[in-house]
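Every protein chain of the complex appears in place save one, which is left out.
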Amino acid sequence: MNNRSTWSLPYFIFLVIFVVMPLLLVLFYAFQDGQGHFTFANILRFFSDSDSLATFALSIEVAIENTVICILLGYPLAWILANKEYNKSAVTVVLFILPMWINALMRTLATAELFSMLGVNLGKGTLLFGMVYDYLPFMIYPIYNILSKMDKSYSEAAQDLGASPVKVFFKVTLPLSMPGVWSGVLMVFMPTVSTFAISEFLTNNKIKLFGTIIQENINSSMWNYGAALAFVMLLIIGITKFIAEDEEVATEGPRK
Amino acid sequence: MKKFFARFYIAIILLVLYAPIFFIGVFSFTESKVLGTWTGFSTRLYTGLFSNENPGRESLLGAVENTLVIALVAAFVSMFLGTVSAIGIFNLRGRKRQAIQYLNNIPMINPDIITGVSIFLLFVFLHVTQGYATVILAHITFCTPYVVLSVMPKLQQMNPSIYEAALDMGATPVQAFWKVMVPELKPGMISGFILAFTMSLDDFAVTFFTRGTIGLETLSTYIYADARKGGLTPELRPLMTLMFLLVLVLLIVLNVRSSRLATKKLGR
Partner (left out) sequence: MAETIIKIEHVSKSYGRGNVLDDINLDIRKGEFITIVGPSGCGKTTLLRIIAGLVQADSGTVSLGGKDITSMPPYKRPLNMVFQRYALFPHLNVYENIAFGMKLQKKSEEEIDNKVRRLLKLVSLTDYEERDVNSLSGGQQQRVAIARALANSPQVLLLDEPLSALDYKMRKDMQMELKEMHKKLGLTFINVTHDQEEAITLSDTVIVMNEGKIQQIGTPEDIYNEPCNSFVADFIGASNILDGTMIQDRKVNFIGHDFDCVDEGFAENEPVDIVIRPEDIYIVNKLESVQFTGVVKSCTFKGVHYEMFVDSDNGYELMIQDYNAFEPGSTVGLIIKPQDIQVMHKYKMENTFDAVVIDSQHVSFLGSEFECTVPERFKPDDKVTAHVAFDKVDLLDYCQDGKPEGKVRFIIYKGDHYHLKVYKRGQTSVYVDTNDVYDKGDLVGINIAPEDIIITACDE
């Protein structure tokens, strides 16, 4: 008797109201002018405004750089943490998550202050540093998760078949851990594009990211243009998700 | 050698991660208005936080209170909504299950700003006056998926006949939920609650867009407004330090307890 499946009904309704409807409203407002008529003007305005486009390009650039740095720093870290030889306690993993309990804005502000005290000029470099600082745990965690759950017999089988430790890593461990990397990418890339407060603090408002212009438009009651920008962001999310999911499926293949 | 290298790497990254927090901690013991200038050791910021004569204190503590109330309410509602829904989803099959799981993933994948802006547009569209309630609803939206996700594995581990056994023994579905399912799902529910609480506590963007114009401040929006005015309220430093220490102590206690439980279980 599977009538317990009806227990999901209230949540389904909730999701429709608070997730589906709002996203449809983003579309609705994005294609409307101030008087409520259908229009492409908002979208066209974005694509013809060189300032917006430049901000957009910069945001994507920063996000890609941030994601790449997070992978390069986070993967070895996750690997060390998941490796029993180097790390025996789960406490070390908790240490990487602990800073997240301190308000992100507060931490970012402190980072900015720390930079200015050390005499570092606030700019793109400090922005990237701050981004990596904020999002690194999001990259470490999924990779760590998949590496620590990975069946040891895969790498043992590879060694048994004559692969050197380096080969084992590149031919077995790395490919099998790619789903973790991709979910890390999902958790780092999009938030970086859309962040607004962090970029403002870390560059002293010198550099605007895409999130900031969405926020400015919404806050100055220019909902339609704000919604259009949000719509552009949704498109990017869709594309990233699509690529990441495709890769996840492709790399998950051998596990099944 | 390899081991040393690995430890060194971990230590360096941890040092960088904790530097700003130590920085806040150290500068909570000086009176200076600006973070980063040392004007001699003092505990006045700490006493200021707890004394009635400090005029800035009220609004700061008000923000803390709002943050906690919102996080607690949102986490509690999410915990129950998420648990009941997880049981429902677990018993769904095929397309319906895929559809609801897909919807459940959306708030987790969407960046905060999209969640915030889209829910803001919903309230605008429905002409709902925004305030406490709207913030809590928005927080429930992005918290519940995490509860669903942490309860799901417990459902998979659970013997599916347990609920039926309770019915067979004469328990009504509601009794079976409370007496059999909840005790079994508790670990998942608690970790879901903690996750939800953390997410809500740390949220800035969603609150920012859904709090309306009634002047509702949480810690995040308070800090943001503060920073935009140029200069943080100095009392934030001791407050953050205390919060960090509280979490640290809590984690240590939990860790000791769980490792004790583990050794106790092994000993049997």
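We call the chains A and B, going by the order they appear; numbering starts again at 1 in every chain.
Simple rule for what comes next: contacts are C-beta pairs under 8 Å (C-beta built on N, C-alpha and C of every residue); 3 or more make two chains touch, one makes a residue touch a chain.
Keep in mind that this is a model prediction, so the values were computed, not measured.
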Contacting the left-out chain in the complete assembly, out of B:34, B:162 or B:247: B:162
Among B:87, B:180 or B:227, residue touching the chain not depicted: B:180
Residues from chain B at the interface with the omitted partner, ascending: 159, 161-162, 164-172, 175, 179-180, 183-184, 268
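The working rule: only the chains that are shown with their structure count from here on.
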Chain A and chain B: spacing of chain centres that average the CA atoms, whole Å: 18
In the complex, chain B residues that touch chain A: 2-3, 6-7, 9-10, 13-14, 16-21, 23-24, 35-36, 81-82, 84-85, 87-93, 96, 100, 103-104, 106-107, 109-115, 117-122, 124-125, 137-138, 140-141, 144, 148, 163, 173, 198, 201-202, 204-205, 208-209, 219-220, 223-224, 227, 232, 236, 240, 243-244, 247-248, 251, 255
For the chain A and chain B complex, residues of the former touching the latter: 2, 4-12, 14-23, 25-26, 28-29, 73, 76-77, 80-81, 83, 85-87, 91-92, 94-96, 98-111, 113-114, 116-117, 133, 136, 186, 190-191, 193-197, 201, 211, 214-215, 218, 223, 226-227, 230, 233-234, 237, 241
